[in-house]
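Note that one protein chain of the assembly has been removed; the remaining protein chains are unaltered in position.
Residue numbering begins at 1 within each chain, and the chains themselves are lettered A and B in the order written.
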Amino acid sequence: MRQLLSGNEATAIGAIKAGIRFFAGYPITPSTEIAEYMARELPKIGGVFIQMEDEIASINAVIGASASGMKAMTATSGPGFSLMQEGIGYACMAEIPCLIVNVQRGGPATGLPTKPSQSDVMQTRWGTHGDHPIVVFYPYNVLESFYLTVKAINTAYFLRVPVILLTDEIIAHMREAVELPEEVEIYQPKRKKKSPEEFLYYSEETIYDSEVAYFGEGYRIHISGLTHREDGFPTNKPEVIKRKLDRLKRKIEDNKEKLWDLEYQDIGAEVCLISYGISARTALEAKYIFEKEEKRALGYIRLKTIWPFPDKPLRALLKSAKKVIVVEMNQGQLINEIERAISPEIEIIGVQRYDGEIITPEEILAVI
Amino acid sequence: MRKEIRIAGTGGQGIIFAAIVLAEAAGIYENKYVTQIQSYGPEARGGASKADIIISDQPIYFPQTQELDILVCLSQQSLDEYVKKLKEKGTLFIDSYYCKNFNKEKIKTYAFPFSLVAKEKLGRELFANIILLGSLARFTKIVSIESLKKAISHRVAPQFLAINEKALMLGYEIDQL
Partner (left out) sequence: MKEEIKNYLRLDERFPHILCPGCGIGTIANILIRTFNELNLDKNNICLVSGIGCSSRIPGYIDCDTFHTLHGRAIPCAIGVKLARPYLKVIIIGGDGDILAIGLSHFIHAARRNIDLTVIIVNNYNYGMTGGQVSPTTPKGKFTYTTPYGNLEEEFNIYEISKSAGAIFFARSTTYHVTHLKKVLKKALTKKGFSVVEILSQCPTLYGRLNRLGDAVKMLEEFKNRTIDISLIKEPGEIPSDKIIIGILLDREREEYCEKYERLRKAINEKRD
């Protein structure tokens, strides 16, 4: 069935299709429609919606529910995402899967509640304290908001990590006509084979796709944010600490190739545009205008996976490029990451905008 | 064929609802590519409100309007602000009940008192948004009246369907009133 949906609605629908049954959140523009959809729909299907007293409470309630076996998520924007950072770090350390949607608006501080921005891409990577990688996806239209939400949730439960879906005010509020599938493939964590006596919540036998126990199943597990051993209890032993942190890193390192998702066109061209989210739509428009006027191809790469950063595929795709133009709505965030990834021979310039207005095709065409 | 349409006025006039119905009529019932975005201030009511719809046969990438093909203004303020965004050969629709100052000579203009018609014929001004959609279908052919009817029946609660359909037809035949 074809329907007219906003990005936020598509995300909410995708989340429920992917098995989300718990949502805790706090109203914040431009993410609120996701909470409103969940408040309406979750009680109909045996799920739970709760509006908490703030974003700190929201992320922690999500962690509690997920540790109890209900697939759980929250949605927020800049200020709320900042408040959630400690909780996201906890979810990494305690290995509690969940989905956090950050609909970006202008910042810092209260910033521009009703205007788009892409200035949280580095915060998603480095927002919490401590060493750990993170998985972040970023859709560029309504349909992809649905599919990447599903992928984000499946990834979270496969790896037992918090996953962040970044969107922005335009992608979230824009309506498009889409056709969504009735059903999607859902990752279900493995059933336990071990007895409660033998079971280890953080068993080193597997670091992802592991057998998992939830609260209330008679496994009497101990979940902790302290750096811990396989059984969840705290440790100060250097070798155990290192193993734990390596484990958090390896979960994502080992699965990088599967997580990387890029879309590209005409990568043989001398000049290549690289972008993501709303700015990628401008880049694509600029590409077609350029080709119509100049009668030659312009390369285009769009990152759907922001983190882990797709350095290897980018390097491979840009083998013959002479010049790269990175288009993003911030003061230059991912451009530095791209610069580190690609050959120093390639000229790299940024088209950046951070005044609440989206980048226009003309601004890109002006620098080619 | 890419058509850029803006509906603008004051918060509370149903601007965004009208834009959604129009986008749905074109995108769902006529299988076109559509995007619909809106900009809004902090006010829920009373502030400036505008919604943009792009309708195209091709996929739409850049979702912002640049040069409007059709501009619909339900307030003087919105008319003053956006008329310069209209293409030279664009079409202007204005609610003459609220927009008193306009220069009809240069631009193809349809001026009807949508809000007044709503108040007098349907008892409430808030149907002006549906009436204007009827007029759009009639004079621009950007979507058919049938598609608009379908979109309205999808978006409106059953008990309000008859009055909304009536509003739509009032708009469609507004020059015969």
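We adopt the following convention: a contact is a pair of C-beta atoms (placed from the backbone, for glycine too) under 8 Å apart; a residue touches a chain by one contact, two chains touch by 3 or more.
Keep in mind that this is a model prediction, so the values were computed, not measured.
**Student:** Counting contacts across the entire complex, name the shown chains the missing chain touches.
**Tutor:** Taken over the complete structure, the missing chain's partners among displayed chains are A.
**Student:** Which one, A:G130, A:P181, A:G216 or A:G332, makes contact with the chain that was left out?
**Tutor:** A:G216
**Student:** Thinking of the whole complex, not just what is shown, which of A:A72, A:A177, A:L259 or A:I342 touches the missing chain?
**Tutor:** Once the missing chain is taken into account, the touching residue is A:A72.
**Student:** Residue-wise, where is subunit A in contact with the chain that is not depicted?
**Tutor:** Given the touch definition above, subunit A has residues 22, 24, 43-44, 46, 48, 50, 52-54, 56-58, 60-70, 72, 86-87, 90, 214-226, 233-234 touching the missing chain.
By definition in this document, only the chains that are shown with their structure count from here on.
**Student:** Subunit A to subunit B: how many Å between their CA centres?
**Tutor:** 36
**Student:** Which residues of subunit B touch subunit A in their complex?
**Tutor:** 20, 23-24, 27-28, 31-42, 61-64, 66
**Student:** Can you name the residues of subunit A that touch subunit B in the complex?
**Tutor:** 2-4, 113-114, 170, 173-177, 278, 281-282, 284-285, 288, 358, 360-361
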